[in-house]
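One protein chain is absent from this view; the other protein chains keep their places.
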Amino acid sequence: MIEERFDAIVIGAGMAGNAAAYTMASRGLKVLQLERGEYPGSKNVQGAIMYASMLEKIIPDFREDAPLERHLVEQRFWVMDDRSHTGMHYRSDDFNEDKPNRYTIVRAQFDKWFSRKCREVGVTLLCETTVTELIRNDAGKVLGVKTDRRGGAVFADVVVLAEGVNGLLGPRAGLRASPKPETVALAVKEMHFLPAETIESRFAIKGDEGVVIEMVGTFSKGMTGLGFLYTNKESISVGLGCLVSDFAETRESPYAMLEAFKAHPSIAPLLAGSECKEYAAHLIPEGGFKEIPQLYGDGWVVVGDAAHFNNAVHREGSNLAMTSGRLAGEAIHRIKAARDPLTKDTLKLYKQLLDESFLMKDLKKYKDLPGLLHTNSKNFFLSYPQLMSQAAQSYLRVDGTPKIDKEKKTLRSFIDKRSRLGLISDAVKLAMAWR
Amino acid sequence: MHIVVCIKQVPDSAQIRVHPVTNTIMRQGVPTIINPYDLFALEAALRLRDEHGGTVTVLTMGPPMAEDSLRKALTFGADRAVLLTDRFFAGSDTLATSFALAQAIAKIGETFGTPDIVFTGKQTIDGDTAQVGPGIAKRQKLLQLTYVSKIAELDLAARRIKVERRAEGGVQVLETRLPVLITMLEGTNEMRRGTMVDALRAARAEIVTWSAKDAGIEDVLKCGLRGSPTVVKRVFAPAARSDKAQMIEIQPATRDTADALVAAIFGGIAGIEGDLVELHQTL
């Protein structure tokens, strides 16, 4: 047992854990952070896009030394069938601003940097140290943690669970349920290395500019899923994710799907000649608002993916993780500053701060979307992409058919696949969920 | 007893990529690790300390980020860490590296007590030369025991040490006097896992950081690129062989294909069949 007491113990050195640890330590609290990976970020998989404004609230001048890959100047959204894609494409020089809003990052490097910042403000970080158990008293109050190192029990006033989506501690201690297969996506991702010049010419970008492509379509075989491709400095992250329950039902292999995805005629040329160095699989919580568990209790709070904070529609996870970590840190600091104990009663401040923030508001807004996309997945992810592609092709092919006939035929094909009523109801539902 | 262990932070070469066009190293995302061979040296040092008392100082020369490796060594249980870092060291070859490390070891001796044993790994996975250890020994006038597989006996009072050393064709049992430099063979022990107390201490430890000047190096011309007699003139990728293999595809393998292959092999190497037949008669 370690004699020394801490104000707070943070479990995990991901985005959420680092945000919480930094916030508390920079306000003078004595923080111990425990990470099971070899170094922060060693086990974290992310595509990844990082949103500047949430990080600015924690480390305002992060741009000075954070390992940022490229700032995004262009977003593409593709609807794909097996041989084509129909796309939306937005690019603006306005994104080449002084303080760009979105960056691609490589989590392994970024987390290391973030963690260094934490240590600079006084966080004590132990890596290769897995928390095995929460220590609780008879009344259920969390007093500290046990780890897998010899002499490994440590005590603190509060424990911040930032253990990510598949963290075992919360469920094991009965603080929250394990995520359900229908509310988590399994994402597989590869890093493909290419020289920076090749990436820049392939995507028509220069300097630190970057491009994101997000895709839906037949590659997910009718499952609720999304594909993505991000440009980093000298690599391209490419991957896709589908709900775990869909994988279970369809028995598709994520790896085989990714192989097919990469071989798609719209994607293969972007990756040509690259060397794949990293294959990783990770879960993403996608249940949205309705899946958020109890967020605090006597001597504990939960933040980030572990709290199911993820906006599946906008592919935002790390910013919610950072925001929830920061707010938990702020709440704990305020309670400590008032010399109050860290109990269920006082820690509800964390929930209040969350409710006031964009985080809860966004999640509430989209609360019905995950369910809708899931129940109608065959339409959104299989039929519509096929139809859109047929429509586009028929429209573009100049073959002497009158344009009016082409339009009629297109509409016909949509209706054949899905009744007129069905189409309208999908559209309405989608619009409602989005609003 | 005071033991110094030299460790080096190296890129995990399993993950290094080469730029297909320019043949330069693409470092992005390549993690760094403690040179795996050095862990055997560190563990050997920790065991001696645990048995005989004293302290273990880990030393590295490298860029500021090499601090991570030192901190990790502290987590395993080393007592003190020294980082030798200065732009003058950039581009050192083995001669310049061993010069700088030897100077730092002398300074460590003045500051924290003269070392009785200096350990290095057998070799690094990036340089792969196995020269830095002998280089340090020569400069520090330490007796040198390379490729040590076992430390059989240490008698501090008599200042003698007995080791087993891998030599060509066998194992030498050697006895010599302290102070000594040992390069430790791989596979000779297994690195321990530090306790929670070690981990906490490591996380907060002050890493002693020295510039060339701090380490008492007056002549920086002996360091880095300028202090290195060797010059790398060209870096290139190995050439591909032009003639492709003669390919045989068989699914599934049959007795006939095996016979055919044997025939092909015997046809391909003059005289081998006769030699084998002869061999078989003696088997």
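Letters A and B name the chains as they come in the text, with residue numbers starting at 1 for each one.
What we mean here is this: a contact is a pair of C-beta atoms (placed from the backbone, for glycine too) under 8 Å apart; a residue touches a chain by one contact, two chains touch by 3 or more.
The rule is simple: contacts and distances are computed from a predicted model.
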{"item": "Hidden subunit of the complex - UniProt protein name among \"Aspartyl/glutamyl-tRNA(Asn/Gln) amidotransferase subunit B\", \"Nitrite reductase\", \"Copper(I)-binding protein\" or \"Electron transfer flavoprotein subunit alpha/FixB family protein\"", "value": "\"Electron transfer flavoprotein subunit alpha/FixB family protein\""}
{"item": "Chain not shown, its touching partners among those shown", "value": "B"}
{"item": "Given B:T57, B:T75 or B:T94, the one touching the chain that is not displayed", "value": "B:T94"}
{"item": "Which residue of B:G77, B:G133 or B:G194 touches the chain not shown here", "value": "B:G133"}
{"item": "Of B:T75, B:T124 or B:N189, the one touching the omitted chain in the full complex", "value": "B:T124"}
{"item": "In chain B, positions touching the absent partner", "value": "8-11, 13-14, 16-18, 22-25, 32, 61-63, 65-66, 89-98, 124-135, 137-139, 143-147, 162, 166-177, 186-187, 224-225, 228-238, 240-241, 244-255, 257-259, 261-262, 264-266, 268-269, 272-273, 275-277, 279-281, 283"}
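The working rule: only the chains that are shown with their structure count from here on.
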{"item": "Computed distance of Cα centres, chain B from chain A, in Å", "value": "40"}
{"item": "Partner chain A, residues of chain B touching it in the complex", "value": "15, 17, 19-22, 26, 28-29, 31, 68, 75, 193-197, 199-200, 203-204"}
{"item": "Residues of chain A touching chain B in the complex", "value": "2, 4, 39, 42, 106, 108-109, 119, 124-126, 128-129, 147, 149-154, 191, 193, 195, 232-235, 273, 275, 277-278"}
